[in-house]
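Structure in structure tokens, see below.
Only one protein chain is missing; all other protein chains are in place.
Coming up: chain A.
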Amino acid sequence: RRPNHDSTDECPKRKPKKKQNVSADGENQEEKVTSGSDSGLRVSSQVDEYEQDTSDEEDIRNTVGNIPMEWYKDYPHIGYDLDGKKIFKPIRNKDELDEFLDKMENPDYWRTIHDKMTGTDVCLSDEQVDLVHRLQQGKFGDVNFNEYEPAIDFFSNEVMIHPVTNRPADKRSFIPSLIEKEKVGKLVHAIKMGWIKPRRPKETAPQYYDLWAKEDPNAILGRHKMHIPAPKMRLPGHEESYNPPPEYLLTDEERQVWEQQDPDERKLSFLPQKYLSLRAVPAFSRFIQERFERCLDLYLCPRQRKMRVNVNPEDLIPKLPRPRDLQPFPTLQSLVYHGHSSLIRSISISPSGQWLVSGSDDCTVRFWEVCTTRCLKTMEVGGPVKSVAWNPAPSISLVAVSYGENVILVNPGLGDRLICSATDQLISSYEEPEEVKDQQVQWAVPEGKAQEQGQRLILTHPKAVKQVSWHGRGDYLACVMPDDGSSLQVVIHQVSRRRTQNPFHRNKGAVQCVSFHPSRPYFLVATQRYVRVYNLIKQELTKKLMANCKWISSMAVHPGGDNVICGSYDCRLAWFDLDLSTKPYKVLRHHKKALRGVAYHKHYPLFASGSDDGTVIVCHGMVYNVTACFCFSSLALSHISFYSVREWCVSIFSPQLFGLIDVYIANHIYSNLGCIVTITLPTLSSSQVRKASSSFALTLHCPKL
């Protein structure tokens, strides 16, 4: 099949094509062949007008048409001829045997075919057989037909003198198209309006060039003032190596911890791993994620300028004078006073500096000689002693002791006998006034044993007395009975006239402690948060000091009278300068726990604070700075006091749990004198006490004993 022939000549093609189609199936093929051969026969016998017309290939011998011939199977005839007469089947009855014999004997059997239309057997001629063979091979029926005739180029480039068709030209071929005109008009309009742009010429400029050719080093945009450059990626450490030192690998426990942690909490974002060779290292599975996260950080993460503190921590420590240069101050534990069997609540030193009195929970008051730690006198009272105070007047030998609701005034009978007897005389010389006022406190004179012990007066208060405090001249005594709801919290006794007065008529909060001003007629009252300073002569409030703390525990007034320190239960020590302000000049927070007691030294600029954390801190406080000089630890402090009578001796007493009083003294004076004596002290049976006391050196540096 040549497709090129299809287009060029149609006429010769038609017949063979049909025949080829037919040759595909068996039975029809033979029929058509016979009809073809018959038409050839017919040409010779009958000449009619339809000779050339091949379209009518109707079989004219039998007019039944193209029907299945089985329909005439049961009839004697097989159809009708042109004249309408029956065509009878040939009279023969060939059975299978005849057929077989015929097949065996007849040499032309293979070229004999049965014509179903006429019912006759036709023997094909040689030409016909040849034709069948050719058709079966897919060749043209005509032997002389040349399949490969040269094609005549009909529509060629050569201009013929005659037109191909003689058809007159359409009207539209010579009248310009309106539709096209419209379209072009639209395009022109669009171009004019700039809606259609001509195709851009391809850019010829190089992709990269010297961008910074004309760079101006000072050209920094305004925006860049606020610019915070992104930090660079963190550089990898040893643990990221493919072959790290073994200590960088995680142990099983660490690995478990790592796995359980939240990815954000992990210190390392990956598990360190060790590979024996570079060949064994696999791809890092989170590589793209990490790069992506970096991208996100770069454009999504809010940036903030953070001042990195690049300080040497040593620079932060304040430059204070060396404690050594600030001496004297107590540095060594030198004396321990054993004797009390329970907590010591309060101590006081005699104005002469020779004696020490201590009151304890074991219901005793003990009098000690300071230098020798010898207990000279023990006095039992009717309850746990809350407070003791030695009369500050050197001409009077009296000690106020408070226990329960009572305050007793004791003449210890120590020291100068003249003074003692003078004191006794002073007390006994009291004459009852004519008009006895009804007082809230009852004054009584003890008798018998109590008198022998030295008790001179007993003052019975309506409530428990917490603190007693002497006025500097030694005639007045203030007692504190803390009670939140009552106006009777502080009473002031005048010993010489055995009179009691209640200075305050209104309750201003629970009073914690009181103190007389050493030089001026002031009276300081510390409530929970404030220290009130009253003028006793004018009888008015002079100042109210705000302590900036939650609960004042103790207070001390400097002997000069200008400074006050307050200790509080919230670990603060507030230092007031009365001349400056009602606010603290300085607040120190060097204790870890509540402060229990504070004390001033009389001559040196020292103050001490004792706290529940078991430490006493001695500070050297000048106006320009405060330096902590010395800190020592002891157990459960309750009350501390400076020993500041003799110039050469700076010491601090700190009573401890289980009845010990430690004395720390400044050692340099003693060491100058160069006499070292070891003294030993009787110990207590309690193992706890031994533990506490044995941890200190028991060496006293002392000039003389």
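The rule is simple: a residue touches a chain if its C-beta (ideal position, glycine included) is under 8 Å from a C-beta of that chain, and two chains touch if they have at least 3 such contacts; residues count from 1.
As a working rule, contacts and distances are computed from a predicted model.
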- Message: Considering only the chain that is not displayed, what protein name does its UniProt record carry among "Hemoglobin subunit alpha-2", "Proteasome subunit beta", "Coatomer subunit zeta" or "Pescadillo homolog"?
- Response: "Pescadillo homolog"
- Of A:Q304, A:S428 or A:Q539, the residue in touch with the unshown chain: A:Q304
- Which of A:R294, A:K544 or A:K583 touches the missing chain? It is A:R294
- Contact residue for the chain not shown (choose from A:F154, A:F174 or A:W212): A:W212
- Query: Taking the full complex into account, what residues of chain A touch the chain not shown?
  - Reply: 196-197, 199-200, 207-212, 215-217, 219-221, 223-224, 226, 228-230, 232-233, 235-238, 240-248, 251, 270, 272-273, 275-279, 281-292, 294-296, 298-304, 309, 311, 313, 316-318, 320, 322-324, 588-590, 617, 626-631, 676-683, 690, 694-695, 697-699, 705
